[in-house]
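Below is a structure I'd like to ask you about.
As you look at this complex, bear in mind that one protein chain is not there, while each of the others sits in place.
== chain A ==
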Amino acid sequence: MGSQIVSLVVNDQRREFIARPGTSLLSALRESLGLMAAKRGCGQGTCGTCTVLVDDRPVMSCLVAVETIEGASVRTLEGVARGGELDEVQSAFVDGFATQCGFCTAGMIMSAEALLERDPDPSREDVVEAISGNVCRCTGYASIVAAILDAARRRRDAASSGGDAPAVPAGSEAADGAGVR
């Protein structure tokens, strides 16, 4: 038994590819499917920059043998923006300077997406727990935690105003702050 054809639903599209035995989901995404958002950091499940959602749950994609999730639904950062527009989490990261070198950002955002889908109104502690597997060596985390809380607020506001609110409300605290650094 050698390489296998593996079929996954990646960002709502059915994708088939050939995987060598022992290929991780991370390697399949990057090398077979050309999706480069999830990064290879440690390859040990320690850094979290490869975090993607498998069947709506965040996992370290470097630790998933891709043959074992045949047929699963996978979401990566590439599937987060809607119609070319950044979603609330991405916008809040941009506006809140929650990214510096950017290496952790894809994993941070996917952990945040999983949290906000489960809990639209998380506490600061909930956010800290949700990103506890995602290492950032630049920001000191404060701006990331603030951005995720901001994204939760934006999403709740959008939901309560009918869902058509812009991702970055004009005059928002974050948008105002953007000009002064």
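Observations on the structure shown:
As a convention for this text, contacts are C-beta pairs under 8 Å (C-beta built on N, C-alpha and C of every residue); 3 or more make two chains touch, one makes a residue touch a chain; residues count from 1.
Convention: contacts and distances are computed from a predicted model.
Per the UniProt record, the chain missing from the shown structure is "FAD binding domain-containing protein", taken from the list "Iron-regulated membrane protein", "FAD binding domain-containing protein", "Imidazole glycerol phosphate synthase subunit HisF" or "dihydrouracil dehydrogenase (NAD(+))". Touching the missing chain, out of A:24, A:105 or A:143, is residue A:24. Of the candidate positions A:106, A:130 or A:145, contact with the hidden chain is made by A:130. In the full complex, the hidden chain is touched by chain A at residues 1-2, 4, 20-22, 24, 43-45, 48, 51, 54, 57-60, 62-65, 67-70, 111, 114, 128-130, 132-134.
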